[in-house]
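Please see the structure below; I have some questions.
Right, chain A next:
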Amino acid sequence: MSDGDTILKTTDLTKRFGALTANDEISLAVERGEIRGIIGPNGSGKTTFFNTVTGFYEPDGGSVHFNGEEVTGWEPHRLARRGLGRTFQIVSPFKNMTVRQNMLAVQTDDGRSREEKRERVGEILEFLEIDHIADNEARGMSGGQQKLLELGRVLMLDPELVMLDEPAAGVNPALEERIMDHIHELNDEGTTFVVIEHDMHVMKTLADTVSVFDSGRHIAQGDFEEVSQNEDVRKAYLGGTTAEDDEVPV
Partner candidate 1 sequence: MSGSAPVLDRLPGDRRYWFLALGVLLLAWPFLFGSFWARIGLGALMWIGLAQSWNMIGGYAGYLDFGHGAYFGIGGFAAGIAMVQFGYPFVVGFALAIVVAAVLAYLVAVPTLRLTGAYFAIATWALAESIKQAALILEITGGTFGLSLPRSPDTFIGIAVPFAISETFFYYVMLLLCAATMLVTYVLFERHEFGYRVKALRDDQDAAESLGIDTTRVKRQVYVLSCVVAAVFGSVYAWYIVFIHPNDILAPIVTDRMVIMALLGGLGTLTGPIFGGLLVFLLQRLSSVFLGSSTFYLPLIGTLIMITVLFAPSGIIGILRGEIGRDDVRKNLKELGEKFDLL
Partner candidate 2 sequence: AGLGGGPERDTFLLGAVTSLSGDLRFGGGVTQRGYDMWADTINREQGGIEIGGDTYEVEVEYADAQSNPSAGADAASQMINDGADALLGPYSSNVTLSVCPIAEQNSIPHITGSAESPQIWQEGYEYSFGTIPTVSIIGNEATSALLNLEPQPESVYVTGVNEPFSEATAVSMRTAAEDAGVTVENYELFPRDTDYTNVVSAAQNADPDLHLHGGHIGSHVDLVSAASQLGYTPNGFLMHYGVNTGSYKEGAGAQAPYTFGATVWIPSVDRSGGVLFDSPQAYADAAEAAYGSAPDYTQAGSTAAGIVYQEALKELNAAPPLSQDDKDELIGILEEIEVNTFYGNVTFEVGGEYHHNNINTQTLLIQLGEDGSPTIVGPEDAATGEPNYPVPAWDER
């Protein structure tokens, strides 16, 4: 099925909404330890792919393997406890709880004691530099802080694979850098990432490999340079902008 290096593998994964085929036989394999980028026009099925892989949608066809095990149709919480973490395109903190409680709500099967769990919360908050607001209610946090909290919550799962849906959207460039640094750091420690992002600067900096979606299909894959030179990709997605144009016009 899959060799030891493939952490996530989908085969002909299909998801339909009525007449619309949001994911059309998507086959994609993510290697352990890489950072995989996913790009594609709005509505091309990126978020749907995340939802189908992580069990939020029942696929209409195809299969998902995680760590060599078939996990098609598993419930999200079961996958999460196996080490598959994800975030949402729209931030979704538990607004009526404190940051710390947000973290403690995370449920794992690893039999950690209460104290160990609390200790881990402290470590993660410190790592993300939001430990100073640990006991504030999440509702009062800025959008950026909420993004960090989301990442922090996922880390409580001790995930092997983390799927991030537009982690930099609406995020100020300074914070964007910080988030990218965190991702790199975690990646260095062995966590695999799949990242959806429209910001080509982020893509270029982060992704080892980029998969391109269009109209529900997986149309191309390669490193960032390769993909951004692809004519189809340019036409469908990048448009006139030269994505590599990093020059600041001032």
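The rule we apply is simple: contacts are C-beta pairs under 8 Å (C-beta built on N, C-alpha and C of every residue); 3 or more make two chains touch, one makes a residue touch a chain; residues count from 1.
The candidates came about this way: all candidates are chains of the complex that A comes from, given by their letters.
Everything quoted here is computed from the prediction, not taken from an experiment.
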>> For chain A in this complex, identify the touching candidate from 1 or 2.
In response: 1
>> Please output the residues of chain A touching candidate 1 within their complex, sorted ascending.
In response: 54, 56, 75-78, 80-81, 85-88, 92-97, 101-102, 104-109, 114, 150, 153-154, 156-157
